[in-house]
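One protein chain omitted, others in place.
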Amino acid sequence: MTDTVLRVENLRKEFGGLVAADDATFGVERGTITALIGPNGAGKSTIFNLVSGFYEPDAGRVEVDGVDVTGLEPYEVADHGLIRTFQTPRKLEGMTVREAMLVGPQDQPGESFLRLFTAPGAVAAAEERNLADAERMLERFEIDHLATQPATDISGGQTKLVELARAMLAEPEILLLDEPAAGVNPTLRNELVAQIRRLNEAGTTCLLIEHDMEFVMELADPVVVLDRGSVLTQGPPETVQGDDRVIEAYLGGGA
Amino acid sequence: MVDIDVDAGPLGEMTATEQGVTAVVVAFGAVLLFGLLSGRLAPTYFLFLVGLAGMYALLSLGLNSQWGFTGLINFSVAAFFGIGAYGAALTTASSSPVAGGFNPAYGLVVALVAATVLALFIGLPTLRLRADYLAIASLGLAEVVRRVVLNERRWTNGNLGVRGIPGFFDGWPVLSTFPEAIPGLRIAVPLGATVELGEPFYRMLLNVLLVTVFVVGSYLLLSRVHRSPWGRVLRTIRADEDLARALGKNTYRFKLQAFVLGSLVMALAGVFYAHLNLFVSPATLEPITTFYVWVAVILGGTGSTRGAVFGGVVVVVLREGTRGLAGLEGIPLDAPSLRLVLIGLLIVLLMRFRPQGVLPPQRELIWPDVVDEAPDRPETGVREARGDGDD
Amino acid sequence: MNDDPVLELVDVDGGYGEVQVLEDLSLRLEAGEIVCLIGPNGAGKSTVLKTAFGLLTPWTGAVRYHGEDIAGTAPEDVVRKGIGYVPQTDNVFGSLTVEENLRMGGVAREDDRLEGVVEELYDRFDVLREKRTAKARGLSGGQQQVLAFARALVTEPDVLLVDEPSAGLAPNTADEVFADVEAVNAMDTAILMVEQNATKGLEISDRGYVLDQGTVAYEGDADGLLDDPEVSELYLGG
Partner (left out) sequence: MAALGLFANGLVFSSIIVLGSIGLSLVYGIADFANFAHGDTMTVGAYAALVTLGALGSVGPSLFGLPAAFFLALCAGFVVAALVAVATEKLVYEPLEIGSIGLLITSIGVAFIYRGLVQMVFSAESARYEVRQLRPIEALIPYGVRVTYHDVVIVVTSVVLVGTLHVLLRYTDLGRKMRAMADNPELARVSGIRTDRIRLVTWVVGGGLAGVGGVFLGLFNRLSPRMGFNLLLLVFAAVILGGIGSVYGAMLGGLLIGMVHEAMPLLSDLGTLLPLVPDAVGIPVGIEYAEAVAFVIMVAVLLVRPTGIAGEGG
């Protein structure tokens, strides 16, 4: 029996005549790390934006945990348990890393202006709980030494770790990672591989876009290959790697 | 900034700029004191200036919670200031064409309700627009409001404006009769003629009291919500709206809330103005007010609450200072032109040399504190966060 | 001609703003060569081209064109020296016609042979002649890539810098673009190319550089790199 967390059916999106997603269909099973690969312009980012609610599809359907989220706003999709990261996260000015982490949790009543005044106790309790969670998460990602640094003063790779840790505070059903390894040095990159694997083992389903094939092959199963907006093939990494069409479209002939 | 010596005294904790600002403020205070003591500055006029400064501080605080916290380019400040002033005036004034003569407390309520409605009218359509479109659209809608006030004579008296506005405390127990009840004082100031402190002085004193209550109340409220989880989401939106959306925040709703909140503070400034000036006219809604307030916020440092207050004061000094300057012999300039040029130059020079403003917010916004002594122990919650001397 | 390489980067450190991307990077391009830069995302491949073309100024080190240091020269002057550049994306003027795109490519020409050169390019790329009055935005991806090449060739450069010519193209279209690269090279234009499809890129190249972390990790003959088991495993996805 399979349990599909994310289901994408016949998704289509055009930008002024250019078809960026063309009848794309695939699913992400619970507990997997699924990778979305394909050449530049194959529509990976478009699919990410469609799934997370940043674009509205021209046709097709997106389901998270069996719930139709097609055409919903990003915050509504997030409410259904889908959290995404960005390839180049911007840094939050005027916050410490610790405070920047606190934007992640979804259960802070103090994000309602009214509740700040009607339920100060609940707000303070949630804040305390979230702060403790944030601290624990930073420790788990081994970046707790950064907690009091201004969020604008840390390196690009560290920002990616912080983003990952923050996304985890939202306790997602499924985590979408947009090129987690891009622009990250080898040490941090290995660190990321380990962290993502650890998250996965702890029960988080992941869907990631990645160019670094080694990274993908190390982590992902299955792999979904996109080409010109459609799914070319999908399957276990070894099978995909050996697929002639994939080699031609992406990995390059003769490999 | 990070390596601040925590153990040093209050001056030691300041940055060079903060020390500079403090020095300027102290020097300016000394000049005013000298003016008062020498009898060159009438105490009542001085209090009027303090009132104006408070008014601009309020407007800046309001705009700061929109632009500074949330990144909304609102060019309709004048409309909210105007709606506050007209709301109070039309409810309380003897010459009100609608239903005047009510207690100013009702005027305050009417003004705030009207401002909320207006904020929704302007905010609902425009807050989805990208930044530069929001600027143009909000300026356009503010102009629409001004035209309505100008042309709907049945409701607003049009060009004639509204006269006969009572003082804010008229009709209140004790305070309404306070200015008359207090015996006049004649004080022989050390450096000049005697100064008479009579009824007008005490009236103005009440005004200053009112604006102080408004400013302090708004300041405390805004500082508090700014550091709250709610304010944190606003700051996230300002830095990266997409990130906030991806983390499940309904950013449109947050932006609308911030817009309404800021607009209410601006309307408060309008209410105060109506009871200070005792007369309002459509000129209150001229777009120039909007840009004065923008200068104040940028000058103070975008996103900085204390900066907004500082900026508001500087703008009043500039406004009233040009009046004085143009009055001097040998300078054949009229005050309004000079003021325009100076404000313009100030904007251009700021954007060129100090776009982050004089008192940028890094230090006051970072929470938990950068100079946290026990970084590995979580703080206990936002309200218990230590009040640092810097805001 | 002297013996200097047509284009040479020597000990270059550089990047965007305060972010360092290139570190002590050196490479050269000889007359008539095709040289391919490969490497993982973020290795600094595109940054090399931008630095060579004056879009970025190297922090230290030299960019030499026929022996002359041109580091810090503005791109509009670099074009006039004889280097052409085909950016990876946004490489045509969408709202201009094909003909107007080519004319823009010839802005830097100081002689009056523009018309003739444009005609030659039409001869070489038939599809452009057919579409000469069409807006570039309406062309297909492959046609836009051809137009981007042609625009850069109007100045008849002796060095062409090409950023990922196959990006976003279907495999058969990419093959056509690679054939065009070879055809351009055959006209005595040296080509320095960044390519994500490393195998295909190296196949049409004379030499290659493998970039990693902003510096050259491997260099050598294209065939040698293709056969190198280590390069193959680390960078060719094989």
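Read from first to last, the chains carry the letters A, B and C; within each, the first residue is number 1.
To be clear about the criterion, a residue touches a chain if its C-beta (ideal position, glycine included) is under 8 Å from a C-beta of that chain, and two chains touch if they have at least 3 such contacts.
Keep in mind that what you see is a predicted model, and the values were worked out from it rather than measured.
Among B:Phe168, B:Trp294 or B:Phe310, single out the residue that touches the unshown chain.
Counting the whole complex, the residue in contact with the absent chain is B:Trp294.
Which listed residue (B:Ala57, B:Ala137 or B:Val309) would be found touching the missing chain in the intact complex?
Counting the whole complex, the residue in contact with the absent chain is B:Ala137.
In the complete complex, the non-displayed chain touches which residues of chain C?
53, 55, 74-76, 79-80, 85, 87, 90-96, 100, 103-105, 107-108, 137, 151, 155
Over the whole complex, note the residues of chain B touching the chain we left out.
On the chain B side, contact with the omitted chain comes from 73, 125-126, 128-133, 135-137, 139-141, 143-144, 147-148, 150-151, 291, 294, 298, 333-334, 336-348, 351-352, 355.
Just so it is clear, only the chains that are shown with their structure count from here on.
Among the chains, which one keeps its Cα centre farthest from the Cα centre of chain C?
Here the answer is chain B, farthest from chain C.
What pair of chains has the most C-beta pairs in contact?
Ranked by C-beta contact count, first place goes to A-B.
Any idea how many Å lie between the Cα centroids of chain B and chain C?
56
Report the inter-chain centroid distance for chain A and chain B in whole angstrom, where each centroid is the mean of the CA atoms.
The mean C-alpha positions of chain A and chain B differ by 42 Å.
Which integer distance in Å separates the CA centroid of chain A from that of chain C?
Computed value for the inter-centroid distance: 33 Å.
Quick check: in the complex, which residue numbers of chain C touch chain A?
Contact set of chain C toward chain A: 19, 40-42, 137-138, 141, 164, 166-171, 196-200, 203, 213, 226, 232, 234, 236-238.
In the complex of these two chains, what residues of chain A are touching chain C?
16-18, 39-42, 156, 179, 181-186, 211-214, 227-228, 248-255
Which of the residues in chain B end up touching chain A in this complex?
It comes out as residues 2, 224-225, 228-230, 232-233, 235-236, 238-240, 242-251, 257, 261, 303, 361-362, 365-370, 372, 375-376, 378-384.
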